[in-house]
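Inspection log for the structure reproduced underneath, given as structure tokens.
A single protein chain has been omitted; all remaining protein chains appear in their positions.
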Amino acid sequence: MQSIAMTLASLSLLASSVALADLTKVRDDVRAVAPALEKYRQDTVFGDLWKRPGLNRRDRSIVTLAALITRNQTAELGEYLDFALDNGVKPAEVSEIVTHLAFYAGWGNAMAAAAIVKDVFAARKIAADQIPPASPQLIALNEAVEADRAKRVGELFGAVFPGVTQYTTDVLFRDLWLRPALAPRDRSLVTISSLVASGQVAQLTGHVNIGMTNGLKQAEIAEALTHLAFYVGWPNVFSAMPVAKDAFEKRPANGGARP
Amino acid sequence: MQSIAMTLASLSLLASSVALADLTKVRDDVRAVAPALEKYRQDTVFGDLWKRPGLNRRDRSIVTLAALITRNQTAELGEYLDFALDNGVKPAEVSEIVTHLAFYAGWGNAMAAAAIVKDVFAARKIAADQIPPASPQLIALNEAVEADRAKRVGELFGAVFPGVTQYTTDVLFRDLWLRPALAPRDRSLVTISSLVASGQVAQLTGHVNIGMTNGLKQAEIAEALTHLAFYVGWPNVFSAMPVAKDAFEKRPANGGARP
Partner (left out) sequence: MQSIAMTLASLSLLASSVALADLTKVRDDVRAVAPALEKYRQDTVFGDLWKRPGLNRRDRSIVTLAALITRNQTAELGEYLDFALDNGVKPAEVSEIVTHLAFYAGWGNAMAAAAIVKDVFAARKIAADQIPPASPQLIALNEAVEADRAKRVGELFGAVFPGVTQYTTDVLFRDLWLRPALAPRDRSLVTISSLVASGQVAQLTGHVNIGMTNGLKQAEIAEALTHLAFYVGWPNVFSAMPVAKDAFEKRPANGGARP
């Protein structure tokens, strides 16, 4: 059963400002060679997954953008960028998602995404004043948490890998994560989605904890993994689930604030 | 020493209906800048690997398609689709491979592949009646095996990740895997190849067992890994070998049927 809201959302997908003819062709191609795939797309992905409670459409769009950019899948990125903006993701947030993923997915992924974002922003006449400046006033750092993180990473890697250790502190945790146009909770959603999308579950425990400290709820992370199963494939999510479950179970009752 | 069959196969590769000029250019480019790579292609990959016993050319084509789609490597996909059809993979099977990989490699990978499949099918005048319908009569489910799988996954993840758990049952094991136009044995070959191609060896133990229950022989899986070494790189295969070996050794003598 398809709600009016969802029908509208589907229309918005179809009315995408980006390469509409191309998209229609892709749909027709899919229907022609794999009718089942088109059926799953309509019934399961857009008819069910995107409507599930537990994670709103704005957050699902953030998860999807993180997945596509991390996997360098630019073919459908324009369409999902349009859908994200329709779903309430702000242009400034899109800009920060791209910049954030330069560090978590790799430089080239962000560069490729930026070119497509440019086209989507141009088509929607998004003005320059909606784009975050290069060097804004940063949000306040939780010095105690960051000092603890830096101490742990420093003890592990500081002596052997001084470069990575220093950049992690200076560029990531004392700069990138403090840029104000994307909330820490949303940066965590982007980071967790990116880790699952790239199969990098070794970092997931730490980022599940950071994310919950930043305000993500366990059920939201679980639902993000459900969403990701479709966009990054079942195996990545089945590898992530035991790690995330373990992180949920071991999370200290005080919410993860470290002594 | 090159057999006539293989010479014909090479010709068929060259006579590809898809972007022949482009392919000839790629060959010329490779010969110009990396003559060794072209030598390895002729002598080792097509002159030796594709002729090895233990896995026939049809199955090698399925393994190769799964690898290319999983890695979103569309550049050579058209050529290998043509080769696969020449090697006896049916159009209906190609359609199901793409749909299957939407769930195992990610949605965007299948969408990108479908567009190329469309062109290859059009060039070969493959008619609509050779494409599997969206909702066919499903093959019979082994209820006992599926109940066991659902129980195990449910106990592990049902409470924390209800969405993934439910979709895995409803969409994957009670629908996708039962679509009749691709045999369960071939779905397992696709799935195992995809797991190796994406480095997701954590799921390999389970799928080696499912695959052998579905009729794949140990030697075929081993030879699929040999084939994959070239198409997805040595490291992915060296990570997969200990896991697959362990699964072979621990496989119960009764063929994996669970009590």
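Order of writing sets the labels: A and B. Residues in every chain begin at 1.
The working rule: a contact is a pair of C-beta atoms (placed from the backbone, for glycine too) under 8 Å apart; a residue touches a chain by one contact, two chains touch by 3 or more.
None of the values given here were measured: they were computed from a predicted structure.
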Consider the whole complex, including the chain that is not shown, and state which of A:114, A:145, A:183 or A:243 touches that chain.
A:114
Pick from B:56, B:166, B:205 or B:239: which residue touches the chain that isn't shown?
B:239
If you put the missing chain back, which residues of chain B would it touch?
25-26, 29-30, 32-41, 44-45, 49, 52, 54, 67-68, 71-73, 75-76, 199, 218, 222-223, 225-226, 229-239, 241-242, 244-245, 248
Logged for chain A, residues touching the omitted partner chain are 72, 94-96, 98-99, 102-112, 114-115, 117-118, 121, 128, 131-135, 156-157, 160-164, 167-168, 171-172, 179, 194-195, 198-200, 202-203
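As a working rule, only the chains that are shown with their structure count from here on.
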So the centre of each chain is just the mean of its C-alpha atoms; given that, what is the distance between chain A and chain B in Å?
29
